[in-house]
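Since the structure comes first, as structure tokens, the remarks are kept for the end.
Moving on, here comes subunit A:
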Amino acid sequence: MANSCNLLFAGFGGQGILFAGKFLAYKGLIENKQVSWLPSYGPEMRGGTANCSVIISDDPIGSPIVSKPDVLVAMNLPSLEKYENDVVAGGKIFVDSTLINKKVERTDVDVYYIPATKIANDNGTPTLANMIITGKVLKEVEFFSMDNTDAALKKVVSARHLDLLDVNFGAVKAGYDFE
Partner candidate 1 sequence: MSEKVLMKGNEAIAEAAIRAGCMHYFGYPITPQTEVAAYMSKRMPKIGGTFLQAESEIAAINMVIGVSSTGKRVMTSSSSPGVSLKSEGISYLAGCDLPALVVNVQRGGPGLGGIQPSQSDYYQSTKGGGHGDYHNIVLAPASVQEMASLTVKGFDLADKYRMVAMILADGTMGQMMEPVSLDVEKTEPVEKPWALTGTKCEREHNIVNSLFLKPEELEIENFKRYEKYKYIEENETMYEEYLMDDAEVCVVAFGITARVAKNAVNEARAKGVKVGMIRPITLWPFPKKPLMAAAEKVNSFICVEMNMGQMIDDVRLAIECKKPVELCNRVGGMIPTPEEVLAKIESAAKNGGAQ
Partner candidate 2 sequence: MSVVFEKPHALTDAVLHYCPGCTHGIIHRLVAEVIDELGIEGDTIAVASVGCSVMAYNYFNVDCVQAAHGRAPAVATGVKRSDPSKIVFTYQGDGDLAAIGTAETVHSAARRENITVIFVNNAIYGMTGGQMAPTTLPGQVTQTSPYGRDVEKVGYPVKVCELLSNVDGAAYLERVAVNNVQNVKKAKKAIKKAFQNQIEGKGFSLVEVVSTCPTNWGMTPQKALEWVDEKMIPYYPLGVYKDIYAEEEK
């Protein structure tokens, strides 16, 4: 089993890209791993593209910049097109297939198509596609599990939205269980 995982979350600003990354980082912290979280920043995020680099590792982390992700989570077409070729051979790409019609061209990576936005809408939680697709990451990436999901969510869901803990957990679970 690998002793680290470099993830790149990418999509539109407002899709909760940074939030999903933070959730994984906190989960890693709770599990006593080394973690780093680095967002894109600036005006491009407002309605434009957003991404964040997340590294979870058993060893000290060097550069926090993920230029060759083991895991790419693509939540819009520009993100998939931009980062598809950066994924390491044998890596995994998670695609929100509600928003991205295109198929991944690479053949040396594992690809998971999850209609995360559709599931989120069907569940009445249209803002939680990010957590649904993250749930699928927990399922498919050997380095992760559902453990400590509750505790990590408690760290990232802000104090004034504690009522949203359950729906967030539900979204992660829905993604985890999606076949």
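In picking the candidates, the idea was that all candidates are chains of the complex that A comes from, given by their letters.
Heads up, the rule we're going with is that contacts are C-beta pairs under 8 Å (C-beta built on N, C-alpha and C of every residue); 3 or more make two chains touch, one makes a residue touch a chain; residues count from 1.
It should be emphasised that the depicted structure is a prediction, and the values quoted were computed from it without experimental measurement.
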Among 1 or 2, touch partner of subunit A in the complex: 1
Candidate 1 contact footprint on subunit A (complex, rising order): 22, 25-26, 29, 34-39, 41-43, 61-65, 67, 155
